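Left out: one protein chain. Kept in place: all the others.
Lettered A, B and C in written order, each chain numbered from 1.
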Amino acid sequence: MKRFIKVFMLIGLFFVASSLTRPKPTRVVFFGDSITEAGAKPGGYITLIQDALQKKGQADQYELIGAGIGGNKIYDLYLRLEDDVLSRNPDIVFIWIGVNDVWHKSSYGTGTDADKFEKFYVAIIKKLQAKNSRVILCTPAAIGEKNDYTNQQDGDLNKYSQIIRNIATQYHCRLIDLRDVFHQFELRNNPANKDRGILTLDGVHLNAAGNQLVADQMTPLLSER
Amino acid sequence: MKRFIKVFMLIGLFFVASSLTRPKPTRVVFFGDSITEAGAKPGGYITLIQDALQKKGQADQYELIGAGIGGNKIYDLYLRLEDDVLSRNPDIVFIWIGVNDVWHKSSYGTGTDADKFEKFYVAIIKKLQAKNSRVILCTPAAIGEKNDYTNQQDGDLNKYSQIIRNIATQYHCRLIDLRDVFHQFELRNNPANKDRGILTLDGVHLNAAGNQLVADQMTPLLSER
Amino acid sequence: MKRFIKVFMLIGLFFVASSLTRPKPTRVVFFGDSITEAGAKPGGYITLIQDALQKKGQADQYELIGAGIGGNKIYDLYLRLEDDVLSRNPDIVFIWIGVNDVWHKSSYGTGTDADKFEKFYVAIIKKLQAKNSRVILCTPAAIGEKNDYTNQQDGDLNKYSQIIRNIATQYHCRLIDLRDVFHQFELRNNPANKDRGILTLDGVHLNAAGNQLVADQMTPLLSER
Partner (left out) sequence: MKRFIKVFMLIGLFFVASSLTRPKPTRVVFFGDSITEAGAKPGGYITLIQDALQKKGQADQYELIGAGIGGNKIYDLYLRLEDDVLSRNPDIVFIWIGVNDVWHKSSYGTGTDADKFEKFYVAIIKKLQAKNSRVILCTPAAIGEKNDYTNQQDGDLNKYSQIIRNIATQYHCRLIDLRDVFHQFELRNNPANKDRGILTLDGVHLNAAGNQLVADQMTPLLSER
């Protein structure tokens, strides 16, 4: 009987020690639109980040959560911030939004004004930072892949990207400037100046190369402090 | 000395009794866009409601608070709900919104999709009802005063008004159907089918007759239970 | 030999007589957008008019020509007026346009301003009337079949229909008020207030009932003088 108790205590001690040495995994939420919704699927950029962590033997150290919904704009993120992000107490939140805020202006007449885009963006960051989440901002990559700024929405995408860059500076957030990363990539790898098929399927949604490029940008930031 | 204390106690008792018999005034917030922002100014519909209460000797029983901001759409109301409404613990909240959600589609490309209009509207009502505020919904009155549904946005305004009517039913809210009230008024009083000048200055913002019509619709609902 | 010549002369006389008694068929051009493009196909309204003439034994008296191109607005008609209509010296021209002028405002940001819609419409009529074509105007039928003016574009469609009605009066053109015909039909036959499936497939393009309704409106006008 006593022996049994001893064994039980030993097992208990093991678990306590284990939980001390193996810390709770870093919880990472990817917050965005249809691009992020697809990112959580096989071949998607979140899945590719998971694969990269696996290779480095760090898969146990991170919990990756996709929180992308198609058609979302900045204010949709704000509406579901509590339910889909804050309630999960994330350590890191990637925010990748903006394509629909610009695109839906011409396709439905329901884009987002620049000043309100900024206002909602800042409101989201403040709520996340108040919960001590580390927030990483991404600029919207592309609506059309032409590399000479002749895609219809290029000016507006540049404008909204600049708003995000300024917010990143002001609120001390890490920035992944996908707008710039994609543009540089297109300058090198899109000599025929095609509007799709290099990093995207349709000018907006990522193909395999696009998902890999995004994953390669995000993975290194997970281990930053 | 003792006598002084007695008097003091009597005064104290008087105030306690007074606060028991004269209840805290009913706090009413008017939540909306530029129409409501103007409503709080001299001649505006909120001011006219205040005047009506004064005449009835009920001015002490109500505290009217204007919370309208120009250019606001449904999601702007949601963003400032906490600061501008919930923080004031209102007993009654009038929500009058929708003109910009429809109008800005064609003037800026930044209107609000119908499904998202509904989603944000419901989110606001839920938060107000959770705080036991009585919520009174208003349909958007007009963008243009022509009485034969030939104003450019008439179809869309009718559509968004129907969304609000359905929400009122579903969430057991009192409805002031200004869209219908204005249309009926125009049928009777706009024989030349003018697009402004009957109830509005510019097709949207209320003139004296418009402010009076709205005040007359709202005042009776204040005393409802 | 002489006999042969006589016969030849008789045949010649017959043809001359024939062309005198059997007049050149009335040439009718249907000028419009995708609805008219589909109208020339089997089951389309132009085909149904042809069927109706056949039944009345009047098929020889008319030559019906479909001249509809998908996506066309009023100024597209103006651009191809010479090539597709005037060059054919039509006796009658049905003009049925307006849906895209309104619709493309919200779907692409490329609709047509009301004043320019009128200006191009009048320019077309003047050129046709200068060639002595009888011009018959049609109002745009529907974008969505809801019968209570809650389809998004109802106000604007009503507005553009009114412009066409006024032009018809001013330029003494026969009018087929499809906007009104469809609305009356929906009031009687769309009790569930559906947005498609009564007269259209998708809210705009005609189903069998819609094609029949339009054909029934147009056929009687062919024999008018």
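The criterion applied here is as follows: a contact is a pair of C-beta atoms (placed from the backbone, for glycine too) under 8 Å apart; a residue touches a chain by one contact, two chains touch by 3 or more.
All figures in this text were calculated on a predicted structure; none of them were measured in a lab.
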From A:Gln54, A:Asn89 or A:Gln162, residue that would touch the chain that is not displayed: A:Gln162
Residue, one of B:Gly39, B:Pro90, B:Gly109 or B:Gly144, that touches the chain absent here: B:Gly109
Which residue of A:Gln129, A:Asn151 or A:Gln212 touches the chain not shown here: A:Asn151
Missing-partner contacts on chain B, residue numbers: 105-109
Residues in chain A touching the chain absent from view: 105-106, 109, 144, 148-159, 162
Where the missing chain touches chain C, by residue: 75-76, 78-79, 104-106, 108-113, 116, 119-120, 123
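Definition applied: only the chains that are shown with their structure count from here on.
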Chain contact topology (line, ring, star, complete or other): complete
Copies chain A and chain B touch via same or different residues, half shared test: same
Label of the chain whose CA centroid is most distant from the centroid of chain C: A
Between chain C and chain B, distance of the C-alpha-averaged centres to the nearest whole Å: 48
Chain centre separation (chain A, chain C; CA means) in Å: 53
Averaged-CA centre spacing for the pair chain B and chain A, given as whole angstrom: 39
Contacts with 2+ other chains: residues of chain A: 105-106, 108-109
